[in-house]
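First comes the structure, then the notes that go with it.
Here the complex is missing one protein chain, while the rest keep their positions.
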Amino acid sequence: MFGSEKIRGIFWQVLLLAAVVAGGWYLFSNTQANLARSNIQVGFDFLDREAGFEIAESWISFDASNSYGRAFLVGIGNTLYVALIGIVLATILGTIVGIARLSENWLVRKLASTYVEVMRNVPLLLQLFAWYVFFTELLPGVRQSINIGGLAFLSQRGMRFAWPVDHPAYDYAGIAFLAGIIAFFFYRSYANKRQQETGRQLPLALPALGLILGLPVIAWLVGGAPTDLDIPKMAGFGMRGGKNMSPEFTALLLGLTTYTAAFIAEVVRGGILAVDRGQTEAAEALGLNSGQRLRLVTLPQALRVIIPPMTSQYLNLTKNSSLAVAIGYPDLVSVANTSMNQTGQAIEAIAILMAVYLFISLLIALLMNFYNSRVRLIER
Amino acid sequence: MAIDTASGRTSSIGNAALASRFQAGDSAGAGLPAISIEGLNKWFGEFQVLTDIDLTVGKGEKIVVCGPSGSGKSTLIRCINRLENHQKGTITVNGIELTDNLKNIDQIRSDVGMVFQHFNLFPHLSVMENCTLAPIWVRKQSKVEAEATAMKYLERVRIAEQARKYPGQLSGGQQQRVAIARALCMNPSIMLFDEPTSALDPEMVKEVLDTMVSLAREGMTMLCVTHEMGFARAVADRVVFMDKGEIVETNTPQEFFDNPQNERSRQFLSQILDR
Partner (left out) sequence: MQWIKRNLFSSPFNTVLTLLCLGLLIWVVPPVVDWLFLKAVWGDQPVAACNAVRGEGACWAVVWAKFRFMMFGTYPFEEQWRPAIVIFILVGLLVVSAFKYFWNRSLIAIWTVGILLAYWLMAGGLGLSSIRTGQWGGLPVTLILAIFGIAFAFPLGILLALGRRSELPIIKSISVIYIEVVRGVPLITVLFMASVMLALFLPVGWQIDQLLRAQVAIILFVAAYLAEAVRGGMQAVPRGQYEAAEALGLPYWKSVGLVILPQALKISIPPIVNSFISLFKDTSLVVIIAIYDFAYAVKKSVETDFEWKKYFIEALLFSILVYWIFCFAMSKYSQWLEKDLARGHTR
């Protein structure tokens, strides 16, 4: 009977399953015993309890009387906030450095290479410490803030900058911006259709600018063209007014950005190098100009090679944002850590942590698989 | 017969005389040579790859350029559509001089078609899209017009049934034929071929050469770098033999193969013919 491969396969699997279940049961019963000894209740009810701690920065209102559940929400928001901005900035910086590494200019090339070789080979944690030290020790105190144009003030307490006073005109502008983007997409498909039918190419760049930037400006004008700024001023022991970017946030953002940009630079460089020289030559021989070559031949092929490792870097950045706990930015891990220490509900807190990060990872992986299957080069 | 002993170059007939001989047979009003190269010199850094090249190609003429590897033959034809630049001498294509002037370069490129050794088809576009890309974006044709032209040429190279396929799904010979059609869709007056069959498996060489022969018979001006001597005999008006960056010998295929004048030509022929 054991000669049959199928039976053997089933046998091993059942054995493994039994081992896993037995092991799991063992760990579970130990855990129960240990928890009972320390009088800790398992369960997520603690999320309704009052948190009892403050969170330094938050995207929704929060104070010590709010629940732990709300605290976790703040943490998630803070993590996503710094991750999203980090991804955008790192992509821009990384692309520039990646292209710079391929420049004909020796100096530019060497500077870019040095940047990559330094940033990639130092642990992110130490880089964050370095940025944090810069923003909290090397910048002057609040009273001696560096004044940038009278509108921004850089000090140990962060960067405080002027911000327009709330006014409905800005809401109109926001709506107009979204409307502009949608309008641009309609215009673009109209222009494509025109080209297919008649061969005439309608301009895209100027109308894009006009719709996406122009409409909001018009809306702002219509709304009353308010120009009042909330300018930060010294008040007592600190500054008031305007908006503030805390040193923790700034250090985390810059650390994540500069670190991830080094890896993105290599991804971009690899993608551009991966496009065969013959492709650009064939495009040249056909008479396409450099803009057309880039758009129709080089970029589509480079992006196919770039996107998978790029999304992997985005994921890394998001996971690395968890280092915020080391420099005091209240991200999800930081909030979870505080909650864990206060309530002892370690298992639940860690479960929430892992669930959130897993969700983000799976989301990004799904998006990437979707993109990959759509642009797969069709081969035999 | 003039033998230039200093450089060992031989030309059995002067280029100018040759050009006028072929122009005499041209249709009326076509006085300009298709390509006129005078005193062409090119360096890669310190290394000189082309030395004092003079060549005139008349309309409808078929020229085969051959020679050992490193002789500069590929570099020469790549200079004609500015895939390589030159430091000294002039190249004139259909009356337009090739300089750094982008407008001239673009004009010349839309009139000169090129077929590469490694096909260089765009893998992310279908066969049809490969062929319509340039007509749509450079000649500003409508999609319908471009597709009609493309089908016409795809049928000419006998690959119309693969129009919706992607390059990755085709064999080497099929891809090269698509590459020829793609170049033809721009309606060039001159076609350049850079070792079009060197990267093909032997059984596919014939289908591509047949396509090129039928193109030649229709009167296309062709400048072809190749080792396929059978093709040269069948179609070429002239064979240009290059070695170490210079034109060593120019002659009709008959004369060149049966009666090479120059020692270096003899050496080259003996190497490729006894295989």
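Labels A and B are assigned to the chains in the order they are written; within every chain, residues are numbered from 1.
In this section, contacts are C-beta pairs under 8 Å (C-beta built on N, C-alpha and C of every residue); 3 or more make two chains touch, one makes a residue touch a chain.
It should be emphasised that the depicted structure is a prediction, and the values quoted were computed from it without experimental measurement.
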Touched by the hidden chain, restricted to displayed chains: A
Option from A:Gln292, A:Ser322 or A:Gln342 whose C-beta touches the chain left out: A:Ser322
Residue among A:Ala22, A:Ala56 or A:Val118 touching the omitted chain: A:Val118
Hidden-chain contact residue, picked from the options A:Val165, A:Met234 or A:Met354: A:Met354
Omitted-chain contact residue, chosen from A:Ile60, A:Leu107, A:Leu206 or A:Ala235: A:Leu107
Touch residues of subunit A, complete complex, unshown partner: 9, 12-13, 16-17, 20, 27, 30-31, 33-35, 37, 103-108, 111, 117-118, 120-127, 129-130, 133, 137, 319-320, 322-323, 325-326, 333, 337, 340, 346-347, 350, 353-354, 357-358, 360-362
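The rule is short, and it goes like this: only the chains that are shown with their structure count from here on.
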For subunit A paired with subunit B, centre-to-centre distance based on mean C-alpha positions, whole Å: 52
Touching residues (chain side subunit A, partner subunit B) in the complex: 195-201, 276, 278-279, 281-289, 292, 296-297, 300-301, 304, 375, 377-380
Residues of subunit B that touch subunit A when the two form their complex: 81-83, 106, 109-110, 112-114, 116, 118, 120-124, 133-134, 136-146, 166, 168-169, 179, 182-183, 186
